[in-house]
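Once you've had a glance at the structure underneath, I'll fire off some questions.
Shown here: the complex without one of its protein chains, the others still in place.
Chain nomenclature is as follows: A, B and C, assigned in order of appearance, with residue numbering initiated at 1 for each chain independently.
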């Protein structure tokens, strides 16, 4: 088990930091956080600058960006275009921040399983993203300026291939020699309202136990030899964390109304978060109640957000694709 | 609003009866219930025999059968065959019980939306069921004995057709003149462990507000002029009812261990169920937390259970299809 | 068999007229034809004005429009937008020409089978078209001006429902009372280059034997009581007609080069078209060689052309949807 994994019920740095800060009673030293919000799109930058800070929040040292758009589930195509454009800008700046060159060759890895809708984000992005590497290989003289080399593959999951995704990607990296890997993965979040409304970008790679597909080996710079940027969207949440965070919401709710929350919520009130979650799991597990769940409308949501990411990547990776109107380049 | 609708958070008579009995402190008069269990397959017969009983449990007078198979989510194809065979036997007996003739012509209606996985049960059953009506119409002399006339259609949902399913079905019934309508629909249940593990059969038709597609008019004998048998499977559950029933499980859990549950669970302990659910909803709704959710593996689950129902219907409706090996007739 | 059916190997009036004219040696009296072409989009208007003319070309008296875009198979999204806009203009004018009122309520029928790609045009259009009827029914005061009542359904095919599509539609028309039916269907053409590049609009309804799904009863004004406009796209062609029209092309090819085509093509040269096709069929049939075939890329083609038709219908049917930029309203 990963030492950073104590809050394994969330893959989002923003949630992990929130939890740790609350537990700590104040901001975690060594974690720098910056938030801006514009027309319903909230961008949070989190830099985890020390090993100590990393241990405190249970996330690796590195740079994290979260784009949260609570109203993204409302099928508003104007909003979707706006988010794709914002994602493109944020991702482009992120590439510069983490030192990725304008001409670096990118390999996009779509993790997850085609046939499990909430786990199909990665393969869907790969299907919609623009690949160019073969043009550079086959007819280098005819590639217009403003494009970089991009390739993309969905390596499948261990249960259907019999091979760790990590090994497959390693083999492909050695043959195709990209300068950068961008890995797309579906995540688990702690709160239902973040499901399908949040995109996380991180320069820390993909780690065992993260994502919803139970990867056993990671996709990291150590393993692959090139920087790995992870893009994740929470698409599922454990029933137990829904219950736990709801109890938490109830406690907060009563705190606003009364002095005596303990009277209403009993011992649940004072109980430390991890202990309470543990308790909920112990009760739910034996009756088959602690499943990973996803919103009923997941088919539509996941298609929309995959298009946003694919469009955004196209604009961020190629100067020739206009950041102002990214949607036109995907279908 | 339907007078029977006070417990609208469940479409299952077995859950509604459980709730009402607990509230009442004893079995509801006028509700007859009978349960048998064999090798992990539990069959519960509920007869609601009076208006008064119906009001007490919030379900219409009529006959209900529930088949519960908690281990159905484990991809065990032998178990699936066994459940299909059990469903066929139970359904055949149900037809006799409610007075349906061996030669009655059946029209199978697959309610719900192709493109929303947890709502696609009906269309999936229609796709896999054996239809024979056209052979009777076009070459009546060549139909082997042991078959009855069966037709099937998935009428779509209001949001994609612009017409109430009820109106569409009424029109088709008037033209094709079946003696019996069998309506398949995805349901909402109160508890997550029943999702995709439970099949309900009822002779009360489909009513406004039941099912997950927000039907506004029903499919009933009054509207269609022929008996309507409903087959439903819970595929979704509200986040709020997950939370509420989990709190309930926690209270029960502590009651087994201690005298003083109130100390642990505070006022939640004594609170009447409906009030507590109301409270949970008030807390979750404003933060977009009260969604209808479905298990992550819904794609596989719904395909499996649609095959069970289609196979079972083929065996139950046609003497020539063997109840002992129903699976061979669908793919 | 339909008296108009002698040239059953094509569902396109433009092909039927071409054939008949060639056989006749000159234009068929009573058939008025008018063609315009602009930037690769060719629009042909054919009016069949007499019973005699109808018999000569094997198509019912009525109005036909064909939009041909040979380069439509090249995945050019600008061209697709242009064709959708052209289709919307042509269709709007067609409605006026055949006397359909601006406020007539339209029911769109998507004929064909979801699960057979070349036969899925109708269901795909229904899936993408904008329906509004339920807003008029449920909240008439809140519908913005510029919209008319539109509903849409894909009734399935005889083999999967057991009921003639014609009967299903009749039932739905009687209940939902549209003023106009628009029926979308996949067609067979005589020549491979028209497959997925041609759209035909006609006011003659859908007739037995037309389309690729072997309908046995039609969708016509006589049967449904309201005008029926058919929109069709050829998506398949018989192997035998590929062979026959290729032999024809070869003969023409040689005629341009030599006096003595007969020497090259033997008796095939002088043989009347129907006789030659008959001959080809006799040779191909016994070896399982006379299948209906479709281009390898049918999945992409059919999705593109279904989007064009859905976008075009949205713009043509609702004044509030802009004819100049129709694509924005479908995904």
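Criterion: a contact is a pair of C-beta atoms (placed from the backbone, for glycine too) under 8 Å apart; a residue touches a chain by one contact, two chains touch by 3 or more.
Because the structure is predicted, anything quoted here is derived from the model rather than measured.
From the set C:13, C:109 or C:192, the residue in touch with the chain omitted from the display is C:192, counting the whole complex. Of C:151, C:176 or C:294, it is C:294 that touches the chain left out of the display. For the chain left out of this panel, the touching residue among A:22, A:75, A:97 or A:134 is A:134. Remark: the omitted chain is touched by one listed residue; of C:119, C:164, C:185 or C:203 this is C:119.
Considering the full assembly, C:279 is the residue among C:98, C:226 or C:279 that touches the omitted chain. Seen across the whole complex, the unshown chain contacts chain A at 114-115, 126-127, 131-134, 138, 149-156, 158-164, 167-168, 170-176, 216.
Think of the hidden chain as still there; on chain C it touches residues 70, 73, 115-119, 191-193, 212, 236, 239, 242-243, 245-247, 249-250, 253, 262-269, 279-280, 282-284, 287-289, 291-300.
Methods note: only the chains that are shown with their structure count from here on.
Among the remaining chains, those touching chain A as well as chain C are B. When each chain is reduced to the average of its Cα atoms, A sits farthest from chain C.
In this entry, chain A maps onto chain B through a rotation of 180 degrees when their C-alpha atoms are superposed, rounded to the nearest 5. Centroids of chain A and chain B (each the mean of its C-alpha atoms) stand 36 Å apart.
Chain B and chain C have Cα centroids lying 42 Å from one another. Not a single residue in chain C touches at least two other chains.
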